[in-house]
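Removed: one protein chain of the complex. Kept in place: all other protein chains.
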Amino acid sequence: MCLAVPGKVVSVVEEEGLNFRRGKVDFGGVQKEVCLAYTPEAAIGDYILVHVGFSLSVVDEAEAQKIFEALREMEQLEELEGP
Amino acid sequence: MKEVNLSCPVPRPADDCIVLAHGGGGKLTNQLIERVFLPAFWCAPLGARHDGALLNLNGLRLAFTTDSYVVRPLVFPGGTIGDLAVNGTVNDLAMCGARPLYLSAGFILEEGLPMELLRTIVDSMRTAAESAGVQLVTGDTKVVDKGKGDGVFINTAGIGAVKSAAEITPASVRPGDAILVSGDLGAHGVAILSVREGLEFEAPIESDTAPLWTPVEALLEAGIEIHCLRDLTRGGLASAVNEIAGAAHLGMQLTESAVPVREVVRGACEILGLDSLYVANEGRFVAFVPEQEAAHALDILRGISISANAARIGRVVESHPGIVTLESRIGGHRVLDMLSGEQLPRIC
Partner (left out) sequence: MKFLDEYREGSTAAQLARSIRRTVRREWTLMEVCGGQTHTIVKSGLTELLPAEITLVHGPGCPVCVTPVELIDKAIAIAALPRTIFCSFGDMLRVPGSSKSLLDAKASGADVRIVYSPLDALKLARSNPSREVVFFAVGFETTAPANAMAVWQAEREGIRNFSVLVAHVLVPPAMEAILGSPNCRIHGFLAAGHVCAVMGWEEYEPISRRWHVPIVVTGFEPLDLLEGVQMAVAQLEEGRAEVENQYRRAVRREGNRPAQQRIAEVFEIAPRAWRGIGEIPASGLRLRERYRWFDAEQRFPVDVGTVPEPSECIAGLVLQGLKKPFECPAFGTRCTPETPLGAPMVSSEGACAAYYLYGRRPHEGSESELPSAAPG
């Protein structure tokens, strides 16, 4: 089952230990509490992927850009090559 | 090959009892109407399958409609069941091109309902009626045992004076018509769910419940030739457009990138696993106008606050009659089917 939505961490609560680490995550203006136990490295301001109330992965923003960089290069090549 | 009787409530082939999906505003609701109510009560106004009945009383043209309200929670960001009860019926009249004039209200109250909650609801009805310019002229009250009702059920019926010269009804829709929507989608459904699911928002999403006669009147007064109107309620934009496509026997093509949805509503739909095209609205409508009038109609709508985000989202075509298609952001297409029953959130 695979619907995981990217959201931004806006606050973190970790007093009760790693297993109960949780935080408020913002999805385009909607905020929901998410369990952050599986992404101990996730910090405020990071984007994470959330699936059924759990963060599974921190989004690598540099990697996220690469497809667009590659496509821009491709576009330039296309223009050079002509129709 | 033996027939296997698999019953699935979302679409239920054996009609032996009512399921929640029958009230969902989608296919099952329409099936119920077609199979149970229409055959029993058939007459021309009912057969038009529009939001209200257009009646002619010796030259006096009236619209008549009714609606029942069973929403839970009774109070939500942006309104109460009372607002819906007034605005919903007012809007059904407006969708017939009729100025809403009089409402009736029937209350079914559950034993134990706090009086103060009832006052809040009634108060919101009073305000809504004033905003809409209607009078509540007759009513009824019943009380049921505790446990037999959701606090409050309200039925309202309404009468309006038809102001449009031509009949505003699905049968008037023509190929080539532009399809307009009066504003952004999904706020009401998300507002309701936010209470039920404990969502929080930076700025709370409020229900978009509102009376819609003002924008309709503005279009009529500007002489716009309106072919059809429908307010979007349960089942969302997709259901309303499908209903009209079916009733008019015409195809409809929508463009996803043109459908206005606020980012925060999109965010809520993403995390709840819902499709905003199917989420309930309360203060929005679609309008079908001739292509050449579309730009003018949009100008008029955008000048009124309730329809400030009006947009053109598609057109009516002769091909694939009864089917609504959607062009996606990446240029592919899909059939935008009517919901079978309730939209269930998905995680997959």
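Residue numbering begins at 1 within each chain, and the chains themselves are lettered A and B in the order written.
The rule is simple: contacts are C-beta pairs under 8 Å (C-beta built on N, C-alpha and C of every residue); 3 or more make two chains touch, one makes a residue touch a chain.
Because the structure is predicted, anything quoted here is derived from the model rather than measured.
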item: Residues of chain B in contact with the chain not shown; value: 1-2, 4-11, 13, 17, 19-21, 27, 197, 251, 253, 257, 263, 266-267, 270-273, 319-320, 323, 325, 327-335, 337, 340, 344-348
item: Chain A residues touching the omitted chain (full complex); value: 1-6, 8, 19-20, 27-28, 35, 37-40, 47, 49, 51-54, 56-57, 59-61, 63-64, 66-68, 71, 74-75, 78
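The rule is simple: only the chains that are shown with their structure count from here on.
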item: Euclidean distance of C-alpha centroids - chain A vs chain B, Å; value: 36
item: Of all residues in chain B, those that touch chain A in their complex; value: 199-203, 205, 263-264, 266-268, 270-271, 273, 346-348
item: Chain A - residues contacting chain B, complex; value: 1-3, 5, 7, 24, 26-32, 50-52
